[in-house]
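The complex is shown incomplete by one protein chain, all other protein chains being positioned as in the whole.
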Amino acid sequence: MSHVSHWLAIGALAVIAVLIPMGMMLVSWLLRPSVPERDKRATYESGEVPTGTTRIRFNIQYYMVALLFVVFDVETVLIFPWTVIYRSALDAGASLTQVLAPMLAFIGILVVALVWAWRKGAVEWARSPRAEREAGDMAGRR
Amino acid sequence: MSADPDRTAGADAGATETLPVTEGVEADRLAELLGDLVRRRDEHLNADAAFEVHPDDVQETLFTLRDEAGFDHCSCVTAQEYDDRFESIYHLKKYDDPTQEVSVVVPTDKADPRSESAEPVYRTADWHEREAYDLVGIEYDDHPDLRRILLPETWQGHPLSKDYDQDRPQVVTLQEHANPLEEDHKDSESDTMFLNIGPHHPATHGVLHLKTTLDGEQVADVDPDIGYLHRCEEQMCQQGTYRHQIMPYPDRWDYISAGLLNEWAYARAAEDLADIEVPDYAQVIRTMSAELCRIASHMLAVGTFALDVYGDFTAIFMYAIREREKAQKVLEDLTGQRMMFNYFRLGGVVWDIPEPRDEFFERARDFLDGLPQATQEFHDLLTTNEIFQLRCVDTGILPPETAKSYGATGPVARGSGIDVDLRRDDPYGYYDELDWDVITQDGCDNYARVLVRLREVEESAKIIEQCLDLLEDWPEDDREIQANVPRTLKPDPDTETYRAVEAAKGELGIYIRSDGTDTPARFKIRSPCFSNLQTLSEMAEGEYIADLVAALGSLDIVLGEVDR
Partner (left out) sequence: MAATPLQEDVTLLPETIARTLGLDAYGFAGQILAALIGAFIVGNVMLAMTGVAGPWAKRKITAAFTDRIAVNRVGPFGLLIIVADAVRLLSKELIVPENVDRPAWDLAPLVVAGSALLGFAVIPMGNGIHLADPEVGLAYVFATASLASVGLVMAGYASNNKYSLLGGLRAVAQNVAYEIPLVVTGVSVVIFAGSLRMGEIVAVQRETLVVLAGVPIPSWFAIVNPFAFVLFVVANLAEVGRNPFDTPEAPTEIVAGYQTEYSSVYFVLFYLGEFVHIFLGGAIIATLFLGGPAGPVLPGFVWFVIKIWAVFLFTQWARSAMPRVRIDQLMEIGWKGLLVLSFANLVLTAIIVGVIA
């Protein structure tokens, strides 16, 4: 009996998933007009001429969650294999404590880390001190 | 500047110089309070007193009036040019009692029109004086930011001044139109980002332009830039005759179905000027139709606010539009128009309730009967929604003191706990004969403003209900819809009045000065949205960008009225 490899099929779908959009691009390329014009190409900023650049230093707000994510995502990867063998290990006669305790300890450490991050305010969207200061200045002036 | 404004002012004013002020005791008390600051006393129809002060004494006068006489509401600043002088008029009122009015008249020299800014006293004077500078050309010393406000920075001349050349071409090339902000915001090391929100943006309710500076997701600075919809409404009104030609314009200020409320503002001012008595029957019709407009307008306000917070055309927006549509149907039956009504006339309304009357009453009552269920629906979907509360409670905070300083009126003021409503405090129409309440909320936040509007709809329904009862029982031979008004109105020269009504967005006032012809010499519109919009930066700075949008939505501005 033939056996088509799973990954071969997935690879085939990847090819299709690229080819279909490419096909649409081709059709569109054949259909669409091209009337280049300077104003048309201007970056949209509510109809105003944009000033400044978008390549700025981003606010720390966006990074904090990303850092946390890296930590937690690695942990979830470790949880995967445990969940897979969990039942079969129990069925094979391992005691509950033997299977559960290590993972509870692992998740416990994670929770401690989360509590720490929580108390540090890292799981919250960082308020921008600068924006608040300027708003405060304004209120003070009045 | 060396010329004495008093002397220049005196040249034409010989007749009024020694005129006794009619308002009596209160005016005398104020005059005593101000003492030497008063150069001369003038007469305005609306105000207890009109004091003329020296341009350098503006702040002192206003501080005295605000702190010692309790005039905490600077409702409007009117600027105008006479043959021999410029003049700024500060129309002051009290939030507690808007019938107590005083005008502070500041004449300035023709050659070098300068006077002291009132901005340190009333924050609202900031924009009003900028407008005066922009359109008339008076300069204000100590003003924090005296730029043009309605016209582009590059505009040449001041359109409402007498020497303005209307034929001068104003086309400016793109190069000359250089963006003055460019230098400031090209800094690549900066942490903040300068972002234009509007004029072409889904959340700015028209062509409003917000120059915002963002620090991440938070708003560090916001500066509203208005004037994209400026149509010289004031000047157009100055060119129309009192009797018929001005009335169509008010419909185009707050054009979102609040037309009749605007028309009433002009009607009230002009009737005051020409001393016209409106028959009771017409007053009842006016009251009823105006409240229908208020419902339509508030429904749209709630719907678009929901749109801003929800972010999509959701059920609430469509439900709001549906209720507004019903109100508009009734208005259409009455006036023949859905938005640009042109229904009021000086001295009354243009025609009676359409025949068959019973059918009209029935349709109006059908609408009112369905309204409680509709408002309940809004409470179910909107105000009791937890995410909605999360978004609106304690965001866009506007403390009452700030609101007063910015001259906020209408639902914005009432959402900040200021108990002010001209329908009750300065009665006109038939309101004082009817049974209804002024709604206030103490929340000072976006949520409070929405609640005020929703509950005001219920009050308006109560008013309409009573008006319908009155109209149904009105004796047939007493249905006088218009007073006897002369074909051509020519009010006495140099009569001045400022009259306001409670429009959907707040105090909509009209200042008219007559010059003895059949058109006004100066027609000034005090738009509630103009003053309310000024509070935006107070509410939004330091908050998230989403709250900026919500706060803007809760102000319920209409750019047609802001820019005029």
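Labels A and B are assigned to the chains in the order they are written; within every chain, residues are numbered from 1.
As a convention for this text, a residue touches a chain if its C-beta (ideal position, glycine included) is under 8 Å from a C-beta of that chain, and two chains touch if they have at least 3 such contacts.
These numbers come from a predicted model, not from an experiment.
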item	value
Hidden-chain contact residue, picked from the options B:Cys76, B:Ile89, B:Leu307 or B:Leu398	B:Leu307
Chain B residues that touch the omitted chain in the full complex	193, 195, 201-203, 214, 217, 306-315, 317-319, 322, 381, 385, 387-388, 390-391, 544-547, 549
Residue numbers in chain A that touch the chain omitted from display	1-18, 20-22, 24-25, 27-29, 31-35, 40-46, 50, 53-54, 58, 61-62, 65-66, 68-69, 72-73, 76, 79-80, 83-88, 90-91, 96, 99-100, 103-104, 107, 110-111, 114, 118, 123-125
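In this text, only the chains that are shown with their structure count from here on.
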item	value
Centroid spacing, where centroids are CA-atom means, of chain A and chain B in whole angstrom	48
Contact set on chain A toward chain B in their complex	45-62, 125-128, 130-132, 134-136, 138-139, 142
Chain A contact footprint on chain B (complex, rising order)	123, 179, 181-182, 185-201, 204, 209, 215-221, 402, 405, 537-538, 541-543
